[in-house]
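Excluded from the complex is one protein chain; the other protein chains are retained at their positions.
Think of it as A, B and C in the order they're written, each chain with its own count starting at 1.
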Amino acid sequence: MNIAAYATQNRMRFGAGAAIVLVSMVFISWFDLPLADILTVGFLTRSLQAAAPIALTAIGGLYAEKSGVFNIGVEGFMIFGAVNTAAITWLVGGKTAGQSALWIAILTSTLIILLFALVFAVLMIRYKADQIVAGLAVWLIGLGFGPFMAVLLWGSQNSPGLASIDNLTIPVLSKLPVVGPLLFNISPLVLLTVLGTVAAWVVLYHTRYGYWIQAAGENPEALDTAGISVTRVRYAAVIFSGVMAGLGGTVLMAHAGSFTGTGETMVSGRGWIGIVAYLFGNYNPIGAALAALLFGGLDMLQIQFQTVGINLPNRLVNLFPYIAVIVVLTIWGSTRVPSAVGEPYESEE
Amino acid sequence: MTRKDSGVPTVRLKSITKRFGDVVANDEIDFTLEQGTVHALLGENGSGKTTLMSILYGLYDQDSGTIVVDGEPREFDSPRDAMEAGVGMIHQHFQLVGPMTVLQNIILGHEPASNGLVDESAARDDIEAICSRYRFDIDRHLDTPIRDFDLGVRQRVEIVKTLYRGANILIFDEPTAVLTPQEVDQLLEMMRELTETGCSLVFITHKLDEALAVADQITVLRDGKAIDTVAADETSEQELARMMVGREVLFDRESRETVPGEPVLEVNGVRVDGDRGLEQVSGVDLAVREGEILGIAGVQGNGQNELIEGIAGLRPVTAGTIRFDDKKITDLSRRHRIESGIAYIPEDRQTEGLVQDYDLVRNALLGNQTISPYVSSGIIDWSAVHDHAETIIDEYDVQAQNANSEAISLSGGNQQKFIVGREIMRDPDVMIASHPTRGVDIGSIEFIHNRLLELRDAGLAVVVVSSKLEEIQRLSDRIAVMYEGEFIDVVDPDKVTEEELGLLMAGRSRDESGEEDEEMHITEANKDMTTKGTEKGDDTDTTVTDSRDGGV
Amino acid sequence: MSDSNSETARDVLDRVAAAMLKMSIIERFVISMAAIILALFVGLLVVATTGYNPAAFSQNMLEGAFGSEAAIAQTLMFTTLFILTGVSVSIAFRAGVFNIGVQGQFIVGGFATVLSILWTAPLLPEGTIGGVILIIVGTLAAIVAGGAYAAVPGILKAYGGANEIVTTIMLNFIAIGTVGWLVEGPFRGEGQSAPNTERLPEYAELPQLIYNSPSFSVVGLGVAFLIAAIIAILMSRTSFGYDIITSGHQESAAAYSGVNAKRMVVITMTVSGMVAGIAGAIFTIMIQGYYSDPAGIGSYGYDAIAVSLLAANHPLGVIPAGLLFGSLDSAGSYIGLSSDVPAELINGTVGLVVLFIAAPELFRMAAKRTGLGGDEQ
Partner (left out) sequence: LGGNDGNGGGSGNGATNIALVSSPAGFDDDAFNDLALEGLKSAQKEHDIEINKVEETQQAQYQSTQSELAQTGKHDLIVLVSYNHTQALTQNAADYPDQNWMLINDHVDESNVAGYTWANHQMSYLAGVLGGTLTTEEFAQGSGETGPENAQIGFVGGVDESLINAFEQAYIAGAKWVTENVNVNVGYIGNYTDTDTAADIASSQYDAGADIVYHAAAAAGRGVFEAAQAKGRFAIGVDSDQSQTLPDFQDVILGSAVKYINEGTREVATAVAKDNFKSVSGENILTLEDEAIDCVIGQAFEGDLPGVVDKNLEEAKQGIINDEIKVPCTATGCNGS
């Protein structure tokens, strides 16, 4: 699918996205807000950072769902990603952990999540676990064992300050106005997310594996009769989704520099927003990433409003993304879920 | 791809046995497919046709017996192995992926790739070559999602897909069940052409005339055993039918004695929208009298379904009135219409007429939720429902272990008989039956037909919708032909030939001189399907699924 | 599969085994027990590998759940909430509607209880009679609020096609945020430094018939039993229940039989939310006595999903399942106070129970492997 075709097919979605941006603009000019103070480069950078974990999770989730498995456990995987990264950073580097400890943690944590995701995939595919329930279970397990691990290591549900990722700064270019700080002084993990998004798009729409994923979710029998193992395709997609969500949690932690386990943990619903992001993006990785950026941006916009002195009840303003999600889903609830999602597939053998 | 005629049969199945639990689906079946011929497989529902061919296609492992392809014994562990040996199967339920394009569907699983990316242009060349060689017209549509097409096109895509994978042994499993008469003709034509290019075909069907028309050889299965193999030009419908069911079957139209009475159901200027909000029924008038069967004929997607769903109360009517027993019922809910005496045998027994994982007792309550003695003031009397289920099972010859069997465990014919029984026992004044015998074996067809005729003789008004002309002609007292949402004509079944009906269904009134123009015809139909869209009903018999809203 | 004699014998066994497996209640029970045992086992394994004493831990858990009158009262308190929220979930799941929003409906219901009682209290006499009326008013308000809050995603699903799993979760966050804001600001009690509402009047309290506990009254438990029974009868013996369940199994067949599927989704969600509202009312009246930031009131609505599943979505099965989760929670809070093992472990273990229950096939296969399923001998 090329971008133009995607754009025409999703006129409504783009329309809604544009409408949200427009409403914010109107709001800004209506109240005669200092636009330049609100839409700063820092705001854009922070929006990108806020969007990255959501985008990663959304892309993983959409692969799983495209292949016919609804992985609603992404929130749980994010929690594990975050706590694992924090734990390993701590074990490697202690209280004075540096960048190398953090990178080691990012890699090791991803491997560990891969194992978790494998177990999850076996339950979902081989043992035909109810996808909704098993997904919720992963969340509940994350909510329990994430803070548990924190308490074991640090005696508290929250980690002490560990290390946060350093920006990748390109010496001369980063001094350029606007694009400099935005593009050349950037978190390497944001960069990774952007590259990952493009790669995910290419794989889904232009490789054999991508074709198989689509077929596995729409009509697994068609794939099976074409001689491709539906099971294998789904395993790969589900494991990928777990890893991506785990990575989302990792990125969240690496930007924050510590793990917070109280309440809904530091992940705090971002996994759910990730699911909505890919629905909003109509299962297209690039669409999902843009939706993630929209949600991340809304979050940061709220902060900009506070900074320039627009005092909205902050607790209510924070609800805006959730309300947006509901409105978006309702306006076109016809978001087409792949036909075979939720049904375990058993080849006729 | 063409093979030298070596005299060795292309496929030889020797003494194939396959069991499912304690069901012997195939019992030491021998089967031979000669090079460049069409071999038809006939048999009642559940006689083992699909199973036998699934073994040849590597979907199932046989318990015993051997497969020989081109003289070499083969072990097929998966369809991939079978495909490598040149065996392809066009399934009863199409194996297509709705949102993917025609091209992507064709190459699925066999995508040519360069640098890790799928090379669609290479694939396009190959497909165009196949299309021109076998004279298929689908190469114009390669970039359109398959879900935009009607069943005829989908089937051609299935065939091209099989050919693309290099098959020269093609298995067609009930390919005609979902096609319009015109599409059936085209398919049979295509099958003959395929044999000319060297392909060998297995053709599974329930329709004797089709088998006789296209096949060279015919094998009849019954209860998992091969009864006989005969040459098509040395047998007759009667003989084949006898082999299939083990007794004589009557096909003749019975003349009726009763005279129709007063109109019971009157429909005036009714308009109904389809699933996608497009008008499917554009002002229909009809009146059905007591003691009469009104047949509605038409190619699928011309609004028959929407019309009767409008009458049954499952679909809102946008204009016009429906009167029943002299009362206006246009605005009554489905439930009120059930209560007032309109019975409805739905086209789709699997998803509408029965709840698949309910037992027959709970299915007996379906539609009777407000009807005493089963329910009074909201409270269900389960023992009354249980008795009711048993009565249906007894009186309508439903083959089930007992009333507590789940509906899903019944074969299609038995499910249908249960629904027919339940609807008739509701003691209605009007019976609407949609495709009442689709996919049902000959014995059950006869049974269901007789029940409908009995209803007529008892003075009920009956409406039958079917795309089987033979069924319409046999049952109806009048035939209304529907085309593009309107009745194009109402004819007397005794004074119309099948050919004339077929032309009417294609939208040509009887006085128009019908000069056949094949090519023109196909394009018309395609255009139709792409612009108007195939409405509900098409998807029920294929696994190509269209947009399913939100829910998971 | 060579000797035909043994094959038939085997076939008979197969059939018996298959029939056994079909006996869904027994099977469900066995699988549930296996899931719980496996989850607890994994939990203990974690305890052991992290350097604690699993035996002491188990003993602590038992003590925490049943070791004293206070422990039992605490267990029954949690059980009451789990039964009600579990029944709420079961209604929706039975109808094929995934109401993950019980948590939000529970919160909105509970908050409505507080508001309605605080508003009506000045109009009524103090004392027992006033108290009873206040409790009834508060519960009715919770039923209305919970039902209405659940109807929203129902309507959005039925008429807008919005996936209810996502909308209900979003509505949970929205309930927490909005009620949180309301207790911080507009409805903060006079002179409260913490973000809490006013306390309910002393006399609007459920009587302490047995067990002297500030947060448990057997009346609450009785209400939970009563609701479970009513819903059980509604589901199995009425055409309304038949319509709900039929919609859940096969929407098209339900429509064919005269059920208005869309309206059914809305009604189901509403009924489910009404029960969640009752749970919220019991929470405020019996346990908390005021409302605080809902971010910190526990996750009954989510755990209820596990409860309902454990009970195979049967309203009566929810009672033992609720008891199990009640004991686990009670044990968890005791462990937090009395041992070094982090109490979060209990939450994780609850998650494991849910995970294993979601995969009955796991146990079926395990049974086959080990020959316990009646397959071999």
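Definition applied: contacts are C-beta pairs under 8 Å (C-beta built on N, C-alpha and C of every residue); 3 or more make two chains touch, one makes a residue touch a chain.
Just so you know, these numbers come straight off a predicted model, no measurement behind them.
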Identify the visible chains that the left-out chain touches across the whole complex.
-> A, C
Among C:66, C:225 or C:290, residue touching the chain not depicted = C:290
Logged for chain C, residues touching the omitted partner chain are 56, 70, 74, 77, 184-185, 188, 192-196, 199, 213-215, 283, 287-290, 292-293, 295-298, 333-334, 336-341
Listed in rising order, the chain A residues that touch the chain left out are 37, 40-43, 46, 50, 95-96, 151, 154-158, 160-161, 164, 252, 255-258, 260, 262-263, 266, 268, 300, 303-304, 306-309, 311, 313-315, 318
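Convention: only the chains that are shown with their structure count from here on.
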Pick out whichever of the two, A-C or B-C, is joined by more C-beta pairs in contact.
-> A-C
Distance between the CA centroids of chain B and chain C (whole Å) is 46
Of all the residues in chain A, which ones touch at least 2 other chains?
-> 132, 329, 333-335, 337
Would you please write down the residue numbers of chain C that are in contact with two or more other chains?
-> 98, 157, 161-163, 165
Chain B residues touching chain A in their complex are 54, 59-61, 78-80, 83, 89, 91, 93, 95-100, 104-105, 107-111, 113, 116-118, 165, 543-545, 547-552
In the complex with chain C, residue positions of chain B that touch it | 21-22, 313-314, 333-335, 338, 344, 346, 348, 351-358, 362, 365-370, 375, 378-380, 382, 549-552
Within the complex, which stretch of chain A touches chain C?
-> 72, 76, 123, 126-130, 132-134, 136-145, 147-148, 151-152, 157, 261, 263-264, 269, 272, 275-276, 279, 313, 315-316, 318-319, 322-323, 325-326, 329-335, 337
